[in-house]
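The complex appears here minus one protein chain, its other protein chains still in place.
Now for chain A:
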Amino acid sequence: MSPSVPLQEMIRAIRSARTQCEERGVIQRECAAIRAQFRQTDNGGRSHNLAKLLYVHMLGYPAHFGQMECVRMIASPRYSEKRVGYLGAMMLLDEKQDASLLITNSIKNDLSHSNQYVQSLALCTLACMGSAEMCRDLAPEIDRLLRSSNSYIKKKAALCAVHIVRKVHDLGELFVPSARSLLSEKNHGVLHGAVVLITELCERSPETLERFRKTVPDLVQIMKGLVISGYSPDHDVAGVSDPFLQVRILRLLRILGRNNEAASDAMNDLLAQVATNTDSTKTVGNAVLYETVLTVLDIKSESGLRVLAVNILGRFLLNNDRNIRYIAMTSLQKIVSTDHNAVQRHRGTIVDCLKDQDASVKRRALELSLALVSASNIRSMMKELLIFLSSCPPELRAQAASGIFNAAERYAPSKRWHIDTILHVLTTAGGDVRDETVPNLIQLITNTSELHCYTVHKLYRALFTDISQQPLVQVACWCIGEYGDLLLKGECQETEAVQVTEDDVLDALEIVLQSHMSTPTTRGFALTATMKLSTRITDNVDRIRSIVSIYGSCIDVELQQRAVEYNALFKKYDHMRAAVLERMPVIQKNSLGQTNGELSEEPMKESQPGKVKQEETALPPQPAGQVVDLLDLLGGSQEPLQPGSSVGGSASTQLTAAPSSAGGDLLDLLGGFEPTPLAPAPTVTVYEKNGVTLTLSCEQQSESGLTVTLTASNSTDSDISGFTLQAAVPKSVQLQMRAPSRDSLPAHGGAKLTQLVVLNNPNKVNLKMRIRVSYTCQGSVVQDMVQVDSFPGL
């Protein structure tokens, strides 16, 4: 067995290995030597063997055989061995390993060691990898150390206590008295630890938060001392005295001042002072200013202070340092909904940041710009956004495109502008748009009958320039098929007309049909368009007939089916052809959500106010006996519905079938461009007990919006009355419950009860819902709860 070499020689040997294979060889030899050494009993070189093993572990090689050695070294009386032993424990052991339990006793002994450096090793290790049991065992010890007179130990004990509270929330109570007394310390390290501990305790428990509100004056005093004190070489960083402590105090003040007028008043002066006096030329000053701004915006500060804070953010936006601009935009994003006007003032700078080189800054600028679009600035903003879209990095394209569509939909000044914008987006970023863009655009086009001529000319020209962007090609084919006669007329008011012959148009469609770049959906569009043209042109009907019959033997089943049907239309049903292929009627927009169990046929915007009134009157009668423990989570059920309640963008459209009087196979022929599948959403039974069944189905309406439909039925022999449902969702999800269709369930499934729940999940958290069912059956009240962890179709 070769003698083991000291640590640094081993490192040198590993580094000089020229290939991975050589390195592995060296490491294997070393590990074998180390293992042999571990098996021997006490020898002088134990610590450096373990150090070598830790180095090897850092390179990525397995080192689990060192775990027991760590345990032995920690128990050794020698400081050097303890030091490396504890380091090994922090690197190799975590709470999931069994060996970690074995060191609990050593830690306990070392916590009462006479030497403070040994104590500190134990504290550090406990704070790094202490499991819940270890924390419970040793918490009283830590509390005792918090009261010791040694500042070095106190500061370490404070952060150790923070770890304990994070692991075992209940132990927070234990540390409250000591934490309070630590605030009067002079030592910055201890003070910092105390502030962190108090922050952690306040975040965990609202009662503790109430108790610590009384410390606001003390904190303000400490902060004042830091801000106006003279230069202290120990803590000064570029002119700011102890920025770490300042930032932590500001954060604690934020938590204490939130939703509390009195506390917010007490800190107003201090925040103004910090905001004006802090030097903002260096990063460290900006760090403190940033924290101050966050605090001001979060507590109930007076308006002058808020304006000051937003101005600071505005100054940040003009800073040369990219980090600061990024920070500013992140903060502005948080307040854009509440202080919209203040943020609007900085719109110019934000739009300029769209052109920044840095991808992170660009992303932030995009999100903020989209939030700032309003009716008054839509034209200029859209210009900037479209320029951005043509040069933006690929990962931001989809977000930019959908943001532009949403903005255009909400604030379009004119239909022509709207169509132009959508076409522009389709030409620049056609591959990244969502699937519903095509039907939305088609619906928009049919609705603007005055612009049919203009649209079809534009699309025809676009088709010639580029047939690789599928959504654009699909829309173009559809329009040419529908309005081909306008194209052939050769005159147009809005734009320069293209002189085309029927052959040119059919050539264009055939190119699309035959191109390898066209997807099967696009070819379907092109085939249908070709067919529709047969009623709109006069000369080349034979050419169309031949195209259609060729595709009767196409490999693609979808195309083949269409071609065969169109062929049949030519041969056997020629008398119906004109009627079948006539101009489409205006497509209605339907909301997919069903309220009161009825399918609404009217356009969404008209029926919405009516429904809002209905639901507002229906809400109050909801039983006042809402159980208290659900009230915290059921935030949204009492809020009035807003008219624009389609969450996050346009509702998906549902095309109504052509009203033509022809038979069932019409739907097949024209089904080609029906974009949204009409298949019913999958339902799942979530509750079935005592004859009462509750099923759930959900549909994704938009990026973060979701509609859940709950259906209840009763299969028992007796009627059920007073049937109510209450729902609770995770904190970041917003919930709105619509009025149920009825509140009683007749026996034997006589009628079903439906209730709609609209959810908005902006943070895309894992969606869970707890539903409380309560009803009266045969005179007795039944209440039950069910938790839904997975949603069908999501």
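Here, a residue touches a chain if its C-beta (ideal position, glycine included) is under 8 Å from a C-beta of that chain, and two chains touch if they have at least 3 such contacts; residues count from 1.
Assume contacts and distances are computed from a predicted model.
K.L.:
Suppose you had to identify the omitted chain by its UniProt name; would it be "Proteasome assembly chaperone 1", "Serine/threonine-protein phosphatase 2A 55 kDa regulatory subunit B", "SKP1-like protein 1A" or "AP complex subunit sigma"?
P.N.:
"AP complex subunit sigma"
K.L.:
Check each of A:196, A:513, A:580 or A:710 against the chain that is not shown and name the one that touches it.
P.N.:
Here the residue in touch with the unshown chain is A:196.
K.L.:
Which one touches the absent chain: A:290, A:388, A:460 or A:775?
P.N.:
A:290
K.L.:
Which of A:155, A:180 or A:397 sits in contact with the chain that's absent?
P.N.:
A:155
K.L.:
Which one, A:114, A:357 or A:465, makes contact with the chain that was left out?
P.N.:
For the chain that is not drawn, the touching residue is A:357.
K.L.:
Give me the chain A residues in contact with the hidden chain, please.
P.N.:
6-8, 11, 15, 44-45, 47-48, 51, 54-55, 58-60, 78-80, 83-84, 87, 94-96, 115, 117, 120, 123-124, 127-129, 152, 155-156, 159-160, 162-163, 166, 188-189, 192-193, 196, 233-235, 237, 242-245, 247, 251, 283-284, 286-287, 290-291, 322-327, 357-361
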